[in-house]
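One chain of protein is taken out of this complex; the other chains stay put.
Now for chain A:
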Amino acid sequence: MPEPRDDDVTDDRSLLIVLVETNPRTWETSEGKGEGTPASRGLSSVLGATITFLNAFFALNQQNRAVVVAVHGDGCHYLYTSPLGVETDEDGDEAEDARWANKVGGLDPLQSEAGPTILRRLGELNAAETGSSATGAKRDKADSDDGPATSPFAGALSLALCYCNRAQALENAAGLRSKPRILCLQASQDNPTDYIPMMNAIFSAQRQSIPVDAFALGEHDSPFMQQAAHITRGAYVKPTLGDGLLQYLLSTAVMDLRSRAFLKLPAARGVDFRASCFCHNGPSSVGLRVLRLPLRLLRRSSRVRHVRHHIRRPRRSIIDVIDPSSRAISPPRPPARPPARA
């Protein structure tokens, strides 16, 4: 248990950034969602849980701030941002009174607008999308052919980190402590081409000590999110009961970081640390690193041709990871072999 501190009387202000997947392509299919997962119950149930969760989060502390980002098919969009202004006493009592007179259900009126704003902005987004894709019906068809839908979570994380950076700069200038954290609600699978931006974002979050909590709503685990949670010391949750999403959220992500030390968070069962193969965009678990070549990971099924290509045409870098299965290039053998069984 953490030792009590002097400043325990005041709660930590939190800035929570929620990245919720709203990509229509993910939600319109039932593929990869499995039975009884939160994703199988549809976007509206996830959004409902998220909004209830946000209200609970606001009710915990008057100064809690939240940002909701929609991770859409074509990019990421801010759905809702709490006003970031640092509270001052110069507002005047009248304005203060007026605000409190409008209080709804224990929430600051500015906070209670979150739910309706989110839904309204999302509606606008969808309207814009259907408007633009009315002509592109053919493209939609082509899109739906290729594999499971994915969403740009790397970009969303980057966006969230930029916002955290600004919020922290503002609050530091005002002499306040700010504790941002990020919550990802991902329903689709990872897109292996996102590997590098995703890793960059994760390391940046780690350096800013912003924990990333990740909820995998679909059937499959998300290795990227597992790594994000592992590296930034957040929680990775894969709810097994679809209708219990709100409960998972409330018990894991609603508390501020200080109170979190008292909770027993769901333990990660394991982390998939495999890197992505640069050529095939598949996960790779054993690789060859070629020094003096680009840092690349080529997985086991990479053909010799690829390896030769990369060796013959070195780029501007040193480290490369290629697949060892290609005997033609005779990778260095390990000095000791596991003893053969008698």
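Criterion: contacts are C-beta pairs under 8 Å (C-beta built on N, C-alpha and C of every residue); 3 or more make two chains touch, one makes a residue touch a chain; residues count from 1.
By our rule, contacts and distances are computed from a predicted model.
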item	value
Candidate names "Queuine tRNA-ribosyltransferase accessory subunit 2", "E2 ubiquitin-conjugating enzyme", "GATOR complex protein NPRL3" or "General transcription factor IIH subunit"; UniProt protein name, chain not shown	"General transcription factor IIH subunit"
Touching residue (missing chain; options A:Y163, A:F215 or A:Y248)	A:Y163
Among A:G115, A:G155 or A:P180, the residue in touch with the chain that has been omitted	A:G155
Contact partner of the left-out chain, one of A:T81, A:N126 or A:S251	A:T81
Residues belonging to chain A that touch the chain removed from view	73-76, 78, 81, 142-143, 145-147, 150-152, 154-156, 158-159, 161-163, 165-166, 169, 191, 193-197, 199-204, 207-208, 227, 230-231, 267-275, 284-295, 297, 311, 314, 316-319, 321-322, 324, 329, 331-332, 334-338
